[in-house]
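Here the complex is missing one protein chain, while the rest keep their positions.
Coming up: chain A.
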């Protein structure tokens, strides 16, 4: 077996998507990378598991039983632990194309994006309109409101943050989104689906924040551009599940010389004068297990590798549901997102449902996987918080729900101790915040902005 090098430019801990993108980028940039995960699989918290592994992770069966056996071949299942989709015109798509990682993956459209109106027995779902023409056909609005919505969407299309002539007389530096909505005389329910189902804000805080209007408009525009790219919905999804994404970037890193070690636990991070300078680790799964030590110019990783260096900023509730029918009201689509805006069900945070199926090679034919999630608001009875979403899912064959999942953020930016920690995967329905984190970590760790365009041109390769 080849020796571990005495020193690496970057040691990466955890193979979640954030870590794998960074590992890939650093390797392509010519850095010598060692990438470690304590698990025997790629993906960390953002892995996709087969159904046996999922049952075993949640432990919701009696000893001696093997409930996964009634669901066909276990390897036909790739169940995401974190429910997210890619925005077709979003930053992750851009990174995938720029790094050529698209070559290892195939993507499919998510068939529809829906929003719920009303609650309880009167709840209905309707497709989120993405352009002016769809707005005019949408059952979400009355006839006059449709026209106002049409002129709003058209204005968003022409909005240029740098050109005051497109600002409708509003001062974008201080303007709130409420003032923008007021300008177009949009009704409350319309504001609700624009803000939550198009701009994809999880709560209503964005409406009254001065100066936030340009960001909100940019998010609505991203939604529109993403729908325009392939039609149907703004989202795409990788065949075989989200776990393919970190694997693709790990392969990129390996191709450019990155060294991969799964099943390897970090025993100690070594420090000199308060700065991390290396690790001591043990690779198991072989006889005898291999203990080693190496130096590192910097260490990156997910929060689970750095207890004491992170804080909890909230909790997410998630229920993974195995069902054998499409979601009601979605035209029997093979996949969809349904957003239940907080205002419709008396909450402060939206409830999301993400549904994929055999069309995405994540389960055998006839099955669907729906994940219901929201940000926890109370300290008990969490299943009640998800209830409106679970009701929308309908008849459930298997449900996997854990205690509230803590969301971590690093306490420090890493410049003091050479340790750069990623954030947990948040409750948003897409990867835009993940790629923001990638860019943020890269700029702190590398001291320059990450430019992915043309990344693979004029490359350097680390000596092995």
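Everything that follows uses one rule, which is that a contact is a pair of C-beta atoms (placed from the backbone, for glycine too) under 8 Å apart; a residue touches a chain by one contact, two chains touch by 3 or more; residues count from 1.
Everything below uses one rule, namely that contacts and distances are computed from a predicted model.
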Item to check | Protein name, per the UniProt record, of whichever chain is missing from view ("E2 ubiquitin-conjugating enzyme", "GTP-binding protein ypt5", "Protein farnesyltransferase subunit beta" or "Mediator of RNA polymerase II transcription subunit 18") | outcome: "GTP-binding protein ypt5"
Item to check | Touching the absent chain when the full complex is considered, from A:260, A:305, A:352 or A:420 | outcome: A:260
Checklist outcome for this item: The one residue from A:7, A:52 or A:100 touching the chain left out of view is A:100
Checklist entry - Footprint of the hidden chain on chain A, which residues? => result 1-2, 41-42, 88, 93, 96-97, 100, 102-104, 106-109, 230, 236, 239-240, 244, 247-248, 250-251, 254-257, 259-264, 283, 285-286, 454, 456-457, 459, 461
